[in-house]
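The full complex has more chains than appear here; those shown keep their coordinates.
The chains carry the letters A, B and C, assigned in the order they are written, with residues numbered from 1 in each.
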Amino acid sequence: MIIGILKEIKSEENRVSMTPAGAEVMKQHGHTLLVEKHAGAGSGFDNESYVSAGAEIIDTPEDIYGPAHMVMHVKEPLPSEYELINEEQILFTYLHLAASEELTRALTKSRPVNIAYETIQKEDGSLPLLTPMSEVAGRMSIQEGAKYLEMAQGGEGILLSGVPGVAPATVIVIGAGTVGTNAAKMACGLGAKVYLLDINLDRLRYLSDVMPSNCFLIMFSPQPFANL
Amino acid sequence: MIIGILKEIKSEENRVSMTPAGAEVMKQHGHTLLVEKHAGAGSGFDNESYVSAGAEIIDTPEDIYGPAHMVMHVKEPLPSEYELINEEQILFTYLHLAASEELTRALTKSRPVNIAYETIQKEDGSLPLLTPMSEVAGRMSIQEGAKYLEMAQGGEGILLSGVPGVAPATVIVIGAGTVGTNAAKMACGLGAKVYLLDINLDRLRYLSDVMPSNCFLIMFSPQPFANL
Amino acid sequence: MIIGILKEIKSEENRVSMTPAGAEVMKQHGHTLLVEKHAGAGSGFDNESYVSAGAEIIDTPEDIYGPAHMVMHVKEPLPSEYELINEEQILFTYLHLAASEELTRALTKSRPVNIAYETIQKEDGSLPLLTPMSEVAGRMSIQEGAKYLEMAQGGEGILLSGVPGVAPATVIVIGAGTVGTNAAKMACGLGAKVYLLDINLDRLRYLSDVMPSNCFLIMFSPQPFANL
């Protein structure tokens, strides 16, 4: 199959839909890889690294949409690309169609085979292409929260970890799914006093086996958090 | 030196002033060991174990006080022993003289060389014969506290550890010396949320290196504990 | 549905079948809550906390059994209640019918829809309303065991944790299910030398990933424990 890796054009999107390592695996399985020039730049991969992996560097999106059996993006196609999409061509990317009538109508017209990353589900119901984003989001949330507690950022001047003699901050995480658990791990690592709440008691039991001892696992209820 | 190990006669005192292992070390240093019959019974050491260590089993306290250059007890001598103590004989035991005028007067009269366990001090000011008692006391305190939180004992029905979904108990330990630190270790081991307070910041810094992450180290102040 | 929460009348039973937080959730789902006066007292919930959650406080069990579509207890109904139970009314509580012919006959006569907590099973065979009791039992077992090792309780005067220089106690837990694993966690937390035995090797493998390093996981066999 001819697989096209497009450069992201949405503002502030630095990711790329396939790393050189991924390209090499695809190549080993017999596929042809077309990578748009500088597609990996925002993620730290230069053109040469894709060439080493066996891909061909292509100058324009037109020259990728044309021959590719499958085109890959990170974000949804922008209006400038609508005309380039071919019928029966596989479009593999985050689509989030519910949020855009315009995009939905454009794809209905071009009639590619759409496979949205966010809808791919494994047999056990997990969402393999969303989990890594949730892991990053959960871990970043503590980093962001720590920042906005700084007085210079308008916060109350609280250090999550405290120092010896000064109590650490209290962090309450509601929901012990991927995002919440990753957030709790970071907050625990910094030494905060962490409450992780969920309504799934089986999940809390597993977490009681593996979380650090400063993570207190609480059944969520609508009652106030007064005694946390 | 002839060393006498007396059987404790104070009510509910099960300790013995020297174990068979200790007796063996004394023997190796050339001392003669006289051990009162059944002296080790309350601590799980039978007469035979002292004999194996090279000691002689003696039937009565009289036959120990008589020849011994040093007599060892755990607790202070009781009135029945006052007459048995010889002048110049070393009396080595916990004395706590401040608490008993009667004992003080008796010893002043018998004139032994008194060495009270509780007053022995090392160069760094530490009290080597009190520290183990403090370690036991600190560790037992959590065991006792856990018991009196049981509803069957008139407590509030709180389990120190909680269970997954139910927050553990909050334990506040004031003073991070030997007793307090040992208490905090036990409470942390059970999974409680533990605050250990002290006014010695250097001590808190050391503890921040070695205590479990559910031990929160707080500078003591007279302000209320509202935000613990 | 009209749900009635009865006050427990069995001796030494301090639990209540629904917390105020649970009542609030039921209320949000459109149910009517009738809570017997002081039903939550033994668990630390006053009448007011149920009223805040949207429940109505009822003076007598008769006035709950009458209108309720479902009555909830912790323990089985006592003879004084047999006459109050209505045909088709849902009776939701721990029943343990195998242990009481009298109760079984009474329920056969009154013909409610009986749902025994202890029989509710999830698809994976787990028993969600028994697990928390097992967690508490396992954790309490170490607390009780520690108490009965005290000399004042007739024990051998052993401290589970030991102190530096004195070996901790050896704890052998047979069965690594919910009770056994929770017991082992507490004993490990106190610093004991813990052997946890089971015949399910997959379970032991999982536990080898998550238990503290002083928990030694052993395949159970009828051979003696001589080398533990």
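Before moving on, here are some points about what is shown:
Methods note: a contact is a pair of C-beta atoms (placed from the backbone, for glycine too) under 8 Å apart; a residue touches a chain by one contact, two chains touch by 3 or more.
Worth saying up front: this structure is predicted, and the values here are computed from it rather than measured.
Counting every copy of the one repeated chain, the full complex in this structure comes to 6, with 3 of them shown.
Assume only the chains that are shown with their structure count from here on.
A simple rule picks the central chain: find each chain's mean C-alpha point, then take the one closest to the mean of all protein C-alpha atoms, which gives C. For the two copies, chain A and chain C, the CA superposition rotation is 120 degrees, given to the nearest 5.
In this assembly, A is the chain whose CA centroid lies farthest from the centroid of chain B.
Centroid to centroid, with C-alpha atoms defining each point, chain A and chain B lie 58 Å apart. Chain A has residues 201, 205 in contact with two or more other chains. By the touch criterion given at the top, residues 19-22, 24-25, 28, 53, 126, 128, 131-132, 210 of chain C touch chain A in their complex.
Chain A contributes residues 201-202, 205, 209-210, 221-223 to its touches with chain C in the complex. Per the touch definition, chain A reaches chain B in the complex via residues 162, 164-168, 188, 191, 193, 195, 201, 204-205, 207-208, 212-214, 216-219, 227-228.
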